[in-house]
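My structure is below; once you've seen it, I'll send some questions.
Partial complex: the chains shown occupy the same locations as in the complete assembly.
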Amino acid sequence: MCRWIAYRGESIALENYVTAPKHSLIEQSQRALEAVASVNGDGFGLGWYGEHGEPGLYREVRPAWSDENLRHLCRHIRSHLFFGHVRAATGTPTTRPNCHPFAHGKWMFMHNGQIGDWALIRRKVEEMIPDAYYASRIGTTDSEAVFLALLGNGAEEDPVGATCAVLARLTELVRASGTSEPLRFTSALSDGRDLYAFRYVDRGSANTLYYREAGGSIVMASEPLDMERDYWKAVPAGHVLVARAGAAATLQPIRQPARIAAE
Amino acid sequence: MCRWIAYRGESIALENYVTAPKHSLIEQSQRALEAVASVNGDGFGLGWYGEHGEPGLYREVRPAWSDENLRHLCRHIRSHLFFGHVRAATGTPTTRPNCHPFAHGKWMFMHNGQIGDWALIRRKVEEMIPDAYYASRIGTTDSEAVFLALLGNGAEEDPVGATCAVLARLTELVRASGTSEPLRFTSALSDGRDLYAFRYVDRGSANTLYYREAGGSIVMASEPLDMERDYWKAVPAGHVLVARAGAAATLQPIRQPARIAAE
Amino acid sequence: MCRWIAYRGESIALENYVTAPKHSLIEQSQRALEAVASVNGDGFGLGWYGEHGEPGLYREVRPAWSDENLRHLCRHIRSHLFFGHVRAATGTPTTRPNCHPFAHGKWMFMHNGQIGDWALIRRKVEEMIPDAYYASRIGTTDSEAVFLALLGNGAEEDPVGATCAVLARLTELVRASGTSEPLRFTSALSDGRDLYAFRYVDRGSANTLYYREAGGSIVMASEPLDMERDYWKAVPAGHVLVARAGAAATLQPIRQPARIAAE
């Protein structure tokens, strides 16, 4: 269980969503309201796009709430598209390479969820990563492996299609592994221009995901960042929220992975 | 607000109280029940006496709950007298020198509380530290300053008397500083042989402190470590619990600091 | 002994001086050529001015050479005036608040040197910090104390005059303390607009300082950042290099602190 935010729109300082709001990401790191783990203190990360194609990353193993650097960076860095993530580890160690977001070339990804029982399917998921992407595997999380599997399965050309295909395969793997653990996948993916957010579950309830749009900008968050709940819409489970540059966001059903898996 | 444990008795592995019990110190680092801050994730520390006069220390800025080293050390280190502390910072930075316990020669100290508004009286408390002890001030906390003030005011000869005198002076300083903040002092002090625990407050309620005795051993803790509440006794506010080697623990009233202050 | 760089000029990415040059600051963290300590691995820091009055800071206890975040930040952050510092500790602990640069309001400072035997004069230097600045003392280094003493002695109005006065007082204190250790002070100070660099010593040789000017930009460094030694000029000992916005840099003698001290 983790908490995250993603933003696309006018260039703004990261502090607007990471540290300033009443229920900011930092606040959620100490007192999350809609998660099993209310404390997300096992490291954190920021990723942002600037003038380079590839994003900048700042990842740390300390809790977000006590990190002096984080406040400085959020105040001084501006971006038109950025991610923020606070982690509650589910088994893999608290190291910087295991903190989200992950980056490869111009692509960036972060995740809140669980890929069944990771110990049971780890090798099979790592096999889904082509050699060309395997050198980028510098950590040990399920999330990073899934990110590289997405890229290795065509996400650079068709992000939504590739993610649906990988989710179908993951659903299949988790079910076949004999675990009763769910597959929960609430993720954000971007190439610096467009932003995609997925909310999917196989078994049980999907991890929460909300978004708020205004004036061409959109912010997505595991939990609403303020008390104006009317402005926040939930992404329905089984859907992807697509926020392309210069267009209003759209919701699309994820092509049924379970069905694909069953075919 | 912090949580701590202290033990004196037969030599045992630290894991017996730090990591193993149902409501162990590690558990209290994530879910404290009797504190304003339920999360104590701003660093932690262990201190233990072995065959040397001076104690060993292990202090880290990461949360106790995710520290792999902590579990190894608690399993492998045995001691007849040890301290464990998880920190919820109240203003000073999260650094190793700001983590408890603190050591000077054979003396060791840790604290849970608040010395009024530290910014208002910091210089005056630092003036209470004689030059001979000032070189040991390697951090910036109020707690470390008070520890060195205790030693500089005779704690090595008369721990209880020196602590009462310093508490009287601190009460005076806090009151004179114009703050409405309380002076809360729930602390442990030892020379490796005897163990003293103080529970004192000026204004408001004292931070909790419990102890459990059996067969010549005693464990003291901010919160009971297990569900057998009948075995745990509360140290009354305004008292010091004295656990000398080879003797049953005794409770003594702290000679009224407020009264001394008023004299 | 530490190594540092400071830049003022056209807005550029920090990587131009911190990570890219052949003998960049990162390179100097592992293989300094003109210092007693060739390894500067006891933490590091970046400070930069952007659109806010006060600078941003990134400080870390790990060595600069292995910090992934540092490379990201240097690539993505641009600034018209920035500092970079790699530390070789001389006694105080390796903590983030003990890493340079230090900031207070819009002022920023970093230091390479030694204030005699710090243990002997620490209290007297801390007394030089007025109460209004003492709350900003979050670390324990001599450097941070001197910075706050500079501000408390008028540096905000007259940076060069205040520094000369403080150096006079420090020279006096070090000499009177009975140590044979030198006072070495090679420092940078800025308000985000103008940049001042001091090279001073009382006893022995001054720590090195070089600068290179071109097209309205200036970079200062403990050691030349490239092999084009002809372009680098040494700041003479006992001088301050003043680089005001929109003007060529000038060298001024530091009004003799030793003489002032002797008066």
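Things to note:
Lettered A, B and C in written order, each chain numbered from 1.
As a working rule, a residue touches a chain if its C-beta (ideal position, glycine included) is under 8 Å from a C-beta of that chain, and two chains touch if they have at least 3 such contacts.
What you see is a predicted model, and the numbers here were worked out from it, not measured in a lab.
The complex is built from one repeated protein sequence; 3 chains are visible, and the structure file as a whole lists 4 copies.
By definition in this document, only the chains that are shown with their structure count from here on.
Computed from the mean C-alpha positions, the centre of chain B lies at a distance of 38 Å from the centre of chain C. Residue numbers of chain B whose C-beta contacts span two or more other chains: 93.
Interface residues of chain A, counted against chain B in their complex, comprise 30, 39, 41-42, 61-63, 65-66, 68, 89, 93-94. Only residues 92-93, 95-97, 119, 122-123, 131, 134-135, 137-140 of chain B touch chain C when the two sit together in their complex.
Listing the residues of chain C that touch chain A in their complex gives 48, 50, 52, 56-60, 68-69, 72-73, 75-77, 96.
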